[in-house]
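One protein chain is absent from this view; the other protein chains keep their places.
This part shows chain A:
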């Protein structure tokens, strides 16, 4: 039932009232006494002009630098309203009232005057500053009923700002002890409740000290006395989750990735996976690591993987090619610019090592070091990030075994390396030994690459890594 209610108010500032919904059906019996329930759509409060208070040091004008609220927002007392600046001092202006912002008197960068109105705030009808003449009359109910009805109908008293604070922190208002007028829940009550929950030490409240928690010990002695009582049935409360979805636009780099990946989707991918026994390579790297260290270079496994890939590409150049947009021509790229997918704070980047075909393993390691430090500092240039012809992704540093990597256009193949695990394997004599096993997952463009080519390339790459000495024969 909706009743249109007209207010008469002697105060100069008032606004037209809107529809008020009455939920309490029992009130219909009492024609004069109505119980009003405030919903967030209702606005029938008094408008107060909040003036800019004295800044100190005899300052009379300031510049408005930032608004924290806009017209229509609800604020509670002590919320920040805006930031003003005066002669090297930045001042945060906070609200004196709970209410809804109805008007901002200044735009950004305008000069505001001390003592003049800054914003107009519409005060809650139930919690105004001026004496209220339109007090809500409650029907004559007993106090217990009143409380009971509140909890049952979730009619706990709190301003919209306090409700929002409770909601953001997943707090049920019915569980908070209100210390305001009529057991109204104030912002401080929410903060105290939170402090109890998390055990955090809070700033000393300007109004009152933290209320000690309700003593549970009072109820405990009662239980053992009453042995006849059965275990109370658990009260099933509906689980209320009041988190909010957050939507933001896709911008910048992510927008570009959307385009790239949509193009990648057009490529018919096929996958090929295998297992590599890196036992010998692990040993070799251990021997070579200190030598590289002396020359100031950190040696990982990647330089070996990259060099072996380049040797393989010499035999299967179609994997280092590019297909034009109309799918009319294949370009066999002369340079092996092998990209290495890197995970940084800002996400995925793929710098590439240029001309691997003429680089030694040490050259590659040194170049990788350079790219990695530039990458983590966010200073990779366009030259390092473009011109790649083939990509390896070492997702295994994070984890995983087999994956399904997506080809980065305009390339036609990509390899993803899983983590190195110690697993039992059989050797030539049929004995079980500890092997260092890594999985590789290749994806290739099926328009120009067939399964056999991919398999042979993978086998060649695998043989170089399983028996590193064999790389010596083909090194250029």
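Definition applied: contacts are C-beta pairs under 8 Å (C-beta built on N, C-alpha and C of every residue); 3 or more make two chains touch, one makes a residue touch a chain; residues count from 1.
Throughout what follows, contacts and distances are computed from a predicted model.
Chemist: Using the UniProt record as the reference, specify the protein name of the hidden chain from among "Lipoyl amidotransferase LIPT1, mitochondrial", "Elongator complex protein 4", "Proteasome subunit beta" or "GATOR2 complex protein WDR24".
Modeler: The correct option from "Lipoyl amidotransferase LIPT1, mitochondrial", "Elongator complex protein 4", "Proteasome subunit beta" or "GATOR2 complex protein WDR24" is "Lipoyl amidotransferase LIPT1, mitochondrial", the UniProt name of the unshown chain.
Chemist: So one chain is hidden, and I want to know which residue out of A:118, A:380, A:435 or A:454 touches that hidden chain in the complete assembly.
Modeler: In the complete complex, the chain left out is touched by residue A:380.
Chemist: May I ask which residue of A:47, A:104 or A:263 touches the chain that does not appear here?
Modeler: Reading the full complex, the residue touching the unseen chain is A:263.
Chemist: Give me the chain A residues in contact with the hidden chain, please.
Modeler: Touching the missing chain: residues 55-57, 65-66, 78, 83, 85-92, 94, 108-109, 200-201, 203-204, 206, 249, 251-253, 255-257, 259-260, 263, 322, 324-325, 331, 346, 349, 377-383, 385-387, 408-410.
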